[in-house]
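Only one protein chain is missing; all other protein chains are in place.
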Amino acid sequence: MLIQFVLNGKPVAVDVAAYDLLADVVREKLGLTGTHIGCDTSQCGACVVHIDGRSVKSCSTLAVTLEGAKVTTIEGLASPSGQLHPMQQAFHEQHGLQCGFCTPGMVMSAVDFASRNPNPTPAEAAAGIEGNFCRCTGYQNIVKSVIAGAAAMRVVK
Amino acid sequence: MLNFEYLRPSTVTEAGAMLGKMSEARPLAGGMTLIPAMKLRLAAPTALVDLAGVPELNGIKVDGKTVIVGAMTKHADVAASADVRRLIPALADLAGGIGDAQVRNKGTLGGSIANNDPAACYPAAVLALGATVTTNRRKIAADSFFTGMFETALEPGEIVTGVTFPVPAAAAYEKFRSPASRYALVGVFVAKTTGGVRVAVTGAATCVFRASAIESILAEKFSAEALASLRFPADGLNSDLHGDAQYRAQLVGVLTKRAVAKLS
Partner (left out) sequence: MNHPAGIEGAVTNPTGIGASMRRKEDMRFLMGRGNYVADIKLPDMTAGVFVRSPHAHARIVSIDKKAALAMPGVVDVLTGEDLKTDGVGGLPCAWPVVGKGGAPTKEPAHPAIAQGKVRYVGDAVAFVIAESLAQARNAAEAVVVEYDVLPAVVGVLDAIKPGAVAVFDDIPDNVCVDWELGDKHATEAAFKKAAHIARISLVNNRLVGNPMEPRAAIGAFDRSRGQHTLYTTSQFPHIVKLLMGNFVLNIPQHKLRVVSPDVGGGFGVKQFHYAEEAVVTWAAKRLGRPVKWVCDRSEGFISDAHGRDHVTEAEMALDENGKFLALKVSTIANMGGYLSTFGPNIPTNLYGPLLAGVYTTPAIYCEVKAVFTNTVPVDAYRGAGRPEATFVLERLVDVAASELGIDKAEIRRRNMIPSNAYPYQTPVMMEYDSGDPGGCLTKALANADWNGFPARKAASAAKGKLRGIGLCTYVEACGLAPSRIAIRLGVRGGLFESAAVRVHPTGQVTVLMGSHNHGQGHETTFAQIVSERLSIPAENIEIVFGDTDKVQFGLGTYGSRSLAVGGSALWKATDKVIAKGKKIAAHMLEAADTDIEFADGMFSVAGTDRAKSFAEVALSAHFPVDYPLEILEPGLEEQAFYDPVNFTFPCGAHIAEVEIDPETGVVELLSYVCVDDIGTVINPMIVDGQITGGVVQGVGQALYEDCVYDPESGQLLSGSFMDYCMPRADHVPKVSVETHITKCTHNPLGSKGCGELGTIGSPATVINAVVDALSHLGVNHIDMPASPHRVWRVINEAGGAARVAQ
């Protein structure tokens, strides 16, 4: 069936089956492969996107449920001119990524978290990304990134 | 995932009618359990009736000495609700500790209790607070709602519309998270209600249950010290990779003491 929603600020119409997951639709039908799939039990968080401003796991979201929704993926975070979102910049500055596979989901979770927690402690930042696995970094620099990114988001606001 | 029909009613009546028509249809709430189960082909309903488009199922209301939470209210909204935080902070804490941020942004109260996962958090709150589950057909007291592992008193086609929580004098929830899944390895909800002290335990057995022996001790003297010599029996408790029955019994005791200590 045809569904219409706003993806990264632009309206899209896409034909989906009832069983199509949002993660598969953005990756396979809309060509945005920044959203990753790292597990099949909704644990790892590599697939996190925003629906109507809230972070969700797109691997357990049916695309058909999104009629009229606003969806943001990692590709929609930087400005159209390529200027990184403050959270992306913080991950770069703080060495918050290694292999990069968990990074899109991690950044999307971090942005949602920081928008509600503008000045987190390390423990709060760590708890804020509990739904995202990273196997490379040991999380230490990710937590630093979330804190730095939250601070930068405060300034941008 | 196998194909199915997707239906999106806008009223409870319409949803009930859709579910009534097809025996293999299932309501879709947050989908946090159902969708992964369908992906792994552990569930294969022929139709999903999406309750997200039914506005009357969503929201939190305060009515006298009760808090009424709509079935489709998300965990994150319960956790953040000023009313819930003020009147039943333990319920907000519980909601704020379910799964992870993304689960809380989609998962719902109704979905959780209708699924009745033995390790889910919400059933403990519903049971300990002596809440009433409202459906499209009737009201069901918590004590008769949770009937077994993944089983409830709900009949085919019956939809949870909300839960009415009486405001307790005091309540606390202590959860020991399974290190891997973050479900409750054991969770204990202790509430001082108008009907007395109620203690509900989740995660430990095949279904949430009331720890009546602990309730009697606490009814006599509501203090952690009163529980000092408590040895919760391991009989009938779950054993799995993350803890055997003895360990779960130990946790029931420890968590109950900690919950009570919070309230003393």
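Quick notes on this one:
Chains: A and B, in written order; residue numbering restarts at 1 for each.
One rule holds for everything that comes next: a contact is a pair of C-beta atoms (placed from the backbone, for glycine too) under 8 Å apart; a residue touches a chain by one contact, two chains touch by 3 or more.
The structure displayed is predicted, hence computed values, not measured ones.
Across B:46, B:181 or B:216, the residue that sits in touch with the chain not pictured is B:181. In the full complex, subunit A contacts the hidden chain through residues 17, 19, 27, 32-41, 43-44, 46, 73-75, 77-78, 82, 84, 88, 91-95, 97-104, 107, 122-123, 125-127, 129-130, 132-144. Touching residues on subunit B toward the chain that is not drawn are 1-2, 40-41, 176, 179-181, 241-244, 246-247, 250-251, 254.
Just so we're on the same page, only the chains that are shown with their structure count from here on.
Remark: subunit A and subunit B have CA centroids separated by 28 Å (rounded to whole angstrom).
The touching residues of subunit B, when paired with subunit A in their complex, are 1-6, 8, 28, 31-32, 35-36, 38-40, 48, 50, 52, 76, 99-103, 105-106, 181-182. Note for the complex: subunit A touches subunit B at residues 1, 17-19, 21, 40-43, 45, 48, 54-57, 59-62, 64-65, 109, 112-113, 128-132.
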